[in-house]
Every structure is written in C-alpha cells, then in structure tokens.
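Structure below; questions to follow.
== subunit A ==
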Amino acid sequence: MATRSGLEKWFPEFFEKHKAFTVFDLLVTYISSGRITLDKNLFTMKIAYHDPCNYGRKSEEKFGHGYYEEPRWILSQFVSNWVDLYPAGANGYCCGGGGGTMLTPYKEVRSHYSRKKIEQIKRVNPELIVLPCHSCHGQIKQALAENNMDIPVKYLWEIVAEALIMD
Partner candidate 1 sequence: MMMYPLNSPDQGIVQTVRSMLQELLGKKLADAVLVLASNPWSDVPMPTLFTDPDRMEGVDPLAPVAPVSSARQASALTRSPSGKTVVLVLRPCEIRALIELVKLNQCSLENAIIISMDCLGRMENKIFSDEAKTGPGITERFLSSPELQGKITTTCSTCNDFLPENADITLCTLGAEPGHMGFEALTDKGKALLESLGFKKGDDLPKRKQDIAALADKRSLSKKELFDATALQMSTIDGFQTFIGRCLNCYNCRTACPVCYCKECVFLTDVFAHPPELLLERATRRGAVKMPTDTSMFHLTRLSHIGHACVGCGQCSSVCPSDIQVADMFRTVSEKTQAFFNYTPGRDVTEPIPQLVVRNGKRGD
Partner candidate 2 sequence: MNEPTDTIKSHAPLRPSGIKPETCMACGTCSAGCPITGMEGFDPRKIVRMVLENRDQELIDSKLPWLCTMCGKCEHACPMGINIINIIRDIRGQVDRDKVPGQIHKGVELCLETGNNIGLPGEDFTFIIGDVAEEMAEEEGFEDFVPPIDKKGASLLHTLHNKLVNTQNEDLVHWWKIFHAAKEDFTMTSENWEGVNWGLFSGDDEAMKIIVGRIVDHMDTLRIEHLMYPE
C-alpha cells in the first residue's frame, strides 16, 4: 500500500522498467500455472478469512482494485471449508490495528476497536483464522488472547507454505 502509492506518486517511471506484484498476484500465478501444488486434505477445518483494509477497501479506493476475489480463489484451491466473516469485503471491519495504531500507546482504544472483529469471529466460530497482513495478524492474535479465545491465526502464505506438496 505505502510502497505502491509511493511508487505511483513519486516514481511513475518505475513501472516502465519493472513489474510489481501483490502477494495475491504471485500466489495466483504460482497456483494457476502449476508452479506449486497444494495438498487439499490438510485444511479441512473451518477457516475464517479476514480482509485487511489495505488490500481491500483502501486498495480499491486508491488503485481501483480491491483484493477480495483473489484470496478467496486461493483458499478455494485447497481449503474445503472456509467462510467469510460478516460484513466482509469493502464493508469489512479493520482488525483494530490499522493506521499504525499498533505502534501507538493507545492499547485500550485498539482493544475496544477489535471487539467488532471478535464479534464477527464469534458469529462464525472458526477453528482457524487466515489473513494476509502482518498488522492484522498481530492485532487479531492479541484480541483473541484478550478475549480468552483459543483460535490460531495464520497468514495466507503460511497455510500455502504448509500445504506445499514438494516433488
């Protein structure tokens, strides 16, 4: 998000020489071209997917495309039972740690914010939460702990890495 908008704003010539990919673009390419194969029997538990604001709503606003479909496509390739939180996508909730607030001392406000995410998670009651963002990862883990909820949180690429079938 920051890098992309920075590049677009100050280094537009960058794109003449180089190509840039989001994590989703790469994973989709790897999977669809067969460069990686994933084990479909590994993730059979109920998995909830969380949309980070930066990849969704804000990318869409800033760059005209929100990454909603791609992560869901990736999940569908090897995860049998994944669900959305409600609301998800463009109207989804932030984990509560966006905007650099993870780095501020206002922890209380942050946990207050994350109650919304916790409510969403409780409604779905998943066995694993998957997301593609380091901030969200940290914040959601923290919020779950604060709420005494024992649900593991993994990166999208983490479960991809775990499901890799090496030949």
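By our rule, contacts are C-beta pairs under 8 Å (C-beta built on N, C-alpha and C of every residue); 3 or more make two chains touch, one makes a residue touch a chain; residues count from 1.
For anyone wondering why these and not others, all candidates are chains of the complex that A comes from, given by their letters.
This one's a predicted model, so the numbers in the text were calculated from it and none came from an experiment.
One candidate among 1 or 2 touches subunit A in this complex; it is 2, while the rest do not. Per the touch definition, subunit A reaches candidate 2 in the complex via residues 1-7, 9-11, 14, 17-23, 26-27, 30, 35-36, 53-54, 56-58, 60-61, 64, 66, 68-69, 72, 82-84, 86-94, 96-101, 103-106, 108-110, 112-113, 115-116, 123-124, 133-135, 138, 155, 157-158, 160-161, 164, 166.
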